[in-house]
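Note that this complex is displayed minus one protein chain, with the remaining chains in position.
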Amino acid sequence: MGSNGGTGPTVATVTNSAKGYLVRRSTRLCLAVLLTALTLLAAGCGGGSADGPVKLTFWTWAPNMDKVVAVWNEKHPDIQVTVNKQDGGDPAVTKLLTAVKAGKGAPDIMQAEYQKIPTLVSAGALADISKDVPTSATGQFGTAELRAVDLGSKALYAVPQDTGPLAFFYRADVFQRLGIAVPTTWQQYAAAARQIHQADPTMYLGTFSANDAGWFAGLAQQAGASWWATKGQTWSVDIDSAATRKVADFWGGLVQEGVIDNKPMYTPAWNAALNDGKQVGWVSAVWAPGVLEGNAAKTKGLWQMAPLPQWGSTFTDGAWGGSATGVTTQSQHPEQAAQFATWLNTDPAALKALVSDAGIYPAAKSAQLTTPPAFFSNQSDFYEVAAKGRDAISPFTYGPNVNAAYNAYNDAFGQAADAKTQSAFGQALTQMQSTTLSNLKSSGFTTSQ
Amino acid sequence: MSRSAPYGFLAPAMVLFTATLALPILYSLYLSLRGVQVQGLGLGPGARQEVWVGLSNYRQSLSDPAFVHSVVRVVGYGVLLVPTMLGLALLFALLLDSRRSRGGGFARTAIFLPYAVPAVIASLLWGFLYLPDVSPVTDVLHGLGLPAPQLLSSRLVLFAVANIALWGGVGFNMVVLYTSLRAIPTELYEAARLDGAGEVSIAVRIKVPIVLPSLVMTLIFSLIATVQVFAEPTTLRPLTNNISTTWTPLMAVYRDAFTRDDIYSASATSVVIAAVTLVFSFGVLRAVGRRAFAER
Partner (left out) sequence: MSAATSGARTVRTRDSRPSVLATALLMLGAVYCLVPVAWVLVAATKSGADLFSTFTFAPGTHLFANIADLSAYRGGLFWRWMLNTVLYAGVGAALSTLVSAMAGFGLAKYEFLGKSTFFNLILAGVLVPGVILAIPQYLLVARVGMADTYWSVLLPSIISPYGIYLARIYATASVPDELVEAARADGASEARLFVLVALPIMRSGLVTVFLFQFVGIWNNFMLPYIMLGSDRLFPVTVGLNGLLNQGATQPALYTLVITGALLSILPLVALFLLLQRFWQVDLAAGAVKA
């Protein structure tokens, strides 16, 4: 190829002076970048002194957690906590599990969603901190949250931080305009969905999101399902139960009818639909105001929250989201880390900062919540509705392969939502059950069934 | 000249190659033969033990229908993408090289520009353009009284993903081909031109055969990239019901390794993918390459 002096890389000599100048200049530029970088690298490698305060790292994805931690650091000069903001619950768990496998690299303190705790415990990532957390602290939490962090044993793997009771959020202005009463049962919810879609075919009361397994799990929890169970030394999977099937059939029916949308939540399209009033309801959890404020700022003051519609006469609820603060097995200072985790989730000053800065709905019942979130300033009973849900959350057991189950939900229900038939939803549930069970087996667990 | 000199020049590359490529690959091979055994409920400390499992990870990954589907899908994706991308890249390179086109400098920069956009960001941008509710395409089509296409529907989603790769890849391949076109001595076709041959016939009869070796190299690199398609479908996945978490083979690896925390199966699948790629690209090089390079 290089038989002539074309402009290919086979150029033998640089005759063009402008080109030579450019090259020289870029060489110099490279050198400058290199030098700056080496200085930065050197600065980054500085270590702390041996006798200084105990230094703890904290992986969390809650916004503004550094502000809450600043309160602690000011009061505890001998235990200094550094926040490492994570991308969210899933990436943080992935990273922690990888660090545990490597034997190095885990933080001292870790925010973990309730459903991930069995996974983390079974991977040996979370330490038992039961002897470092006083009972006066654990006494502040409800049984559902405590059960999620002690896994039914005498151990304690984390201190509950927040909880996400489900509720029904709706555009009060649209409901009023169409003369629809706020649904208190799922039958009424279905009727309202039909009425709204009939009034305007581009409008939906909600969407079935195959992307949000946590959302579906919360709905199944409300209906009385519990997807995993232990008996002696064996695990069982009970995803395809009558309770979950009732929920799947309900949403499958509405999607088949076409009165509920079948597109995933948290997409730009969903945001646009919330903004321009095409999505006028959302079955979500107590943290919904923050999301609505961020995604549909223009609808401020138009939303209301109501208790979750019910299946039967006893009021029950499920949870979506909610997390706890754990101490990792790699921490060199588990005692101090547990002390911090306790403070963060039970101390009045910490709880106040959690609510106001991090926008969290604390699991501790001692938390004082009176002023509703800014986006719902028109609803004075916001936290009463929330507390009603929180106190009615049904018990639910998560297994050690929640990720595999949620992943199976994404794939199976993604297909079902696209097929838009009720029978496809039933098949998806069957598939989710079998995938989860076989994964549990192939992961080396003893299973029954 | 000392006999150790060449080794001195190669030492840094060898050390780094061993540390950052060879060792991890060997480690993957080792992991692919391992598995986990759980004692009891697996909730106490030390309840997990790594054990040898032989080839069972390989058996499992090769018999997983989701993995098999992903392989079939990627073959379809490659058939769609690679000829389109290389065809357009060659067309643009020839047009740039042709003396009859204008605005070549602008076009060259514009077409090469997407190469500067990371795949994750490119997919985010295209995602916005694909969703009918936020896409300007919808606005334009509605203005014309036409319905908006559902680009992320199960029928079209393969095209939607391929389009992002096309957008990001045409420019790079165009530059590669253009570079070889520029290296062709003009005397080679000046004679044909004087004989009255048109630009098109010069391109087809003289230029294309000469750049064939470059075309083969771009083909091989494109095929490797095709097998490894990952970032585009992963970024688009949350926007649609029609991209599963095992949509491509590498997504299946990612799911096993990161979602299911099963690095053993993931390693086995990776080894299979790497081996197939190796055989495949050397096969292509032998079949197409020898002929292409022999002609020179």
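Just so it is clear, A and B label the chains in written order, and each chain counts residues from 1 on its own.
Here is the rule we go by: a contact is a pair of C-beta atoms (placed from the backbone, for glycine too) under 8 Å apart; a residue touches a chain by one contact, two chains touch by 3 or more.
None of the values given here were measured: they were computed from a predicted structure.
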item	value
Option touching the unshown chain, where A:54, A:272 or A:387 are the choices	A:272
Residue of B:82, B:216 or B:236 touching the missing chain in the full complex	B:216
Listed residues A:141, A:215, A:228 or A:396, member touching the removed chain	A:215
Options B:23, B:55, B:204 or B:287, residue touching the unrepresented chain	B:23
Residue numbers in chain A that touch the chain omitted from display	1-2, 4-14, 19, 22-23, 26-27, 30, 33-34, 36-38, 40-41, 44-45, 59, 61, 63, 66, 84-91, 95, 98-99, 101-105, 107, 164, 212, 214-215, 266, 268, 271-272, 275-276, 285, 287, 290-298, 320-321
Interface residues of chain B (partner: the chain not displayed)	1-3, 5-10, 12-14, 16-17, 19-25, 27-28, 31, 88, 91-92, 95-122, 124-126, 128-129, 134-136, 139, 167, 170-171, 175-176, 179-180, 182-183, 186, 190, 193-194, 198-199, 211, 213-214, 216-218, 221, 224, 227-228, 230-231, 250, 253-254, 257, 263, 266-267, 270, 273-274, 277-278, 281, 289, 293, 296
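Everything below uses one rule, namely that only the chains that are shown with their structure count from here on.
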item	value
Chain centre separation (chain A, chain B; CA means) in Å	32
Footprint of chain B on chain A - complex, ascending	1-4, 6-10, 90, 94, 97, 101, 118-119, 121-124, 128, 151, 153, 210-211, 230, 233-235, 262-264, 266-269, 271-273, 278, 329, 400-401, 403-404, 407, 410-411, 414-415, 417-418, 439, 442-446
Chain B residues touching chain A - in the complex, by the definition given at the top	35-38, 40-43, 45-48, 60, 66, 127-128, 131-134, 153-154, 179-180, 182-185, 213, 238-246, 255, 258-263, 265
